[in-house]
Structures are given as C-alpha cells and as structure tokens.
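The complex appears here without one of its protein chains, the remainder shown in place.
Letters A, B and C name the chains as they come in the text, with residue numbers starting at 1 for each one.
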Amino acid sequence: MGRIRSTSAEELVNAATKKATELRAAVCVAIVDAGGHLQAFRRMDHAMLGSIDISQKKARTSAYFGLNSEVLGQASQPGGPFYGVENSNGGLITFSGGVPLIDNTGETTGAIGVSGGTSEQDAAIARAGAAAFSA
Amino acid sequence: MGRIRSTSAEELVNAATKKATELRAAVCVAIVDAGGHLQAFRRMDHAMLGSIDISQKKARTSAYFGLNSEVLGQASQPGGPFYGVENSNGGLITFSGGVPLIDNTGETTGAIGVSGGTSEQDAAIARAGAAAFSA
Amino acid sequence: MGRIRSTSAEELVNAATKKATELRAAVCVAIVDAGGHLQAFRRMDHAMLGSIDISQKKARTSAYFGLNSEVLGQASQPGGPFYGVENSNGGLITFSGGVPLIDNTGETTGAIGVSGGTSEQDAAIARAGAAAFSA
Partner (left out) sequence: MGRIRSTSAEELVNAATKKATELRAAVCVAIVDAGGHLQAFRRMDHAMLGSIDISQKKARTSAYFGLNSEVLGQASQPGGPFYGVENSNGGLITFSGGVPLIDNTGETTGAIGVSGGTSEQDAAIARAGAAAFSA
C-alpha cells in the first residue's frame, strides 16, 4: 500500500488552503493514506463544524474507490446502480470535494477531501491540493 | 464560540412548547450550544418517541452549518450538490424544524430543533423558540 | 409501561438542580421514561461537556435494570458476575448518579441520571430529584 510522507501531506494541505484563501472560502482539508486513514487535517478559521466530518469522509470515499467522490455520486442517485452506497463503510460522501492521489504507477496512494465551500469551490480546492502531490 | 445560559435555554423551550400548545402539536424541543452539544431538552406529553432523536439531530444540523435545517435539505435532494449529506456527522436531519440562534455579531451561538408536528408546525414552533433568544 | 408527565419531569429537574446549587455543583440532569427514552434534560452553567452523555447513560442504565446505577457497578468489577456489562445497550454507566423512579405499585416508571459533581454529590442530587417524584 502506498504511503504519503508527513511532510508531503502538509504541502498538500498548504496548497489547498492557499487556494481556499484565494477563493475566499473557509474549509476543512483532510489527507488520508491508501488505507483511508487520516494523515493530516486542518480546519481554517470560520469553517463550519459540519465540514470536519464531511472533508474526512470525502477523502476516505476517494481512497476506498480510487475515484473523485462525485463520480461515485453519479452512480448513487435514485435508480442508479449504486443507490444508497453512502450507507456503507461507516458513511461515505459522494458529492464533489474528494480527489484520489494517484502515483506514477497509476496506483491510489491516498486522497484529499475538502468541505466548506460551494460544490465548485470544494472541487477546485481539492484539485489544487492534489496537484501538489508528487509520488 | 458563543454560549447559551441555562436559564436562557429554558426560556426558549418554554416559548417553543407554548407555541406548540397553541398549534395543538405534541413535540420534542432540543436546544444545543454552538458546538452542537445538548443544553436543554423537553418532550411534551404524547410526543412520538421518534421525535426525541430527530429534534436533537435538527438542532445539531443547524448548529453545525449555521442554517435552517431545510436549507441544507434543498441542496441534498437527488441530483443536488450535497446529495446524501445526511450520512455525515453521525446523522443529520435536513427537513424543517431546525433553526440556528444567531447573536448580535452574526455568529451562530447554538440552535433549536423541534420534531413531532407537521413540517410547518415544527418550523413555526422552532421559530417561536428562536424568537425568545437574545444574545 | 409507566409514564412520566412532562410537567412532572420538569419538577424532578428543578428539584435536582436546586440541590446541585446548594452543593455548589454544576451538573447535567436527565430524566428518562420506563423505556429509557429521554423525557427532559438540563445542563447547568459550567457543567462539563462530558457530563451530557454520562447523565443520560446513568438514567438509561437505571431504567433498563430498575436499579441505582452503582448497584450494577458492584457486579461489573473485574472478576464480578457482570464484568463488562457497560459494553451493552449502547454503553452503560455503572457508577453512582442514576436512580430509578419507582411508582406505588413497585414498578419502574423511569429514572433520573446526574453527572458533573463528585460521586457523592451526583448521588445526592439524583436522590433529591427522585424524591420529587410521585407516581
């Protein structure tokens, strides 16, 4: 299973919160490893309390499935093939803001989860964090 | 983070149950602080058992997001940007009956949650309770 | 299953918090019905956050077993007949502060749970609350 070094996780968090500040969003940022276990977390000032758990669940969702969280959400709508998948794994979050970290062999090494802004902001902030990742 | 005094919380519960009696509804009323922690709770005679947990989850939902619970529910419908958000934070309730308590600096100091009547009754009772709040 | 009227539950809470004030303790007080379901709750100013859950678990423990919570605790010590019983029922608390409410037919009608003071204070406050109960 891939690993994220502690210093690398902090760089991802820094890149994400920098982007959030540019977008004037107050978010929570969570980094998990390939096993979905928390590696680093930061709550920005004025972020909603509800975002603490959501950011971590987005990261875990992306790590467990190797997908952007919203991709899973497309399949979990009523009538869809994975309807209700959110009830598994201690609770998944399947809207945007979770992005897997893929290493140069194509393997999922971890994930980043962001919550607190609009759907578009969370996705952009998570992408900015993931872009700082180098396997 | 704001606080609600114990005597103030009781006043909110009294205002809410007074309104419920006027509307001939039997409800549960929960007051939580800014951290979502229970401050006061009352179950009126003949209120449904299922409302005990729902009222508390509505209050917590409003405290965690600083929003009326049903506002979050508008975004959590199938196809919406926060579809399935109810699976986070130990279980959220995103229909009406949760109202945040905003102090005079605009900060969320806590919330009230009401369950047991119709959707409209719960919302009106929660508003009546929140109206008794003075920061 | 016995019932506690809402007004009666408030009287118990008032009697308990009055006693707590006399003892200079800041506590949480929970009243549950015969089924262990929350009827009324009050958190006094300055009570520890950890007491919110403990007071409710003490009340539920007493309602579920018809015993003072510490009586169960005597049997749950290492080597005792009910060792580890605290892991059942969503978590029990088996030290003092939970007292069942017994009606005049000898039936358990509910319970009161108190947390926030010393062991002796919690027990005395719970007894003061229970003494206000008349079936």
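Note that contacts are C-beta pairs under 8 Å (C-beta built on N, C-alpha and C of every residue); 3 or more make two chains touch, one makes a residue touch a chain.
This one's a predicted model, so the numbers in the text were calculated from it and none came from an experiment.
Student: Can you say which of B:Glu10, B:Asp33, B:Glu70 or B:Asp122 touches the chain missing from this structure?
Tutor: From the options B:Glu10, B:Asp33, B:Glu70 or B:Asp122, the contact with the absent chain belongs to B:Asp33.
Student: Which one, A:Ala40, A:Ala63, A:Ile93 or A:Ile125, makes contact with the chain that was left out?
Tutor: Residue touching the chain left out of view: A:Ala40.
Student: Touching the hidden chain in the full complex, which residues of chain A are there? Just list them.
Tutor: Its contact residues with the unshown chain are 5-6, 9-10, 35, 37-45, 49, 52.
Student: Considering the whole complex, not just the chains shown, which residues of chain B touch the missing one?
Tutor: Given the touch definition above, chain B has residues 1-3, 33-37 touching the missing chain.
Student: For chain C, which residues touch the unseen chain?
Tutor: Residues touching the hidden chain, for chain C, are 48-50, 53-54, 57, 73, 76-78, 86-87, 91-96, 118-119.
By our rule, only the chains that are shown with their structure count from here on.
Student: Taking the mean of the C-alpha atoms as each chain's centre, how many Å separate chain B from chain C?
Tutor: Roughly 25 Å separates the two chain centres.
Student: Which positions in chain C touch two or more other chains at once?
Tutor: none
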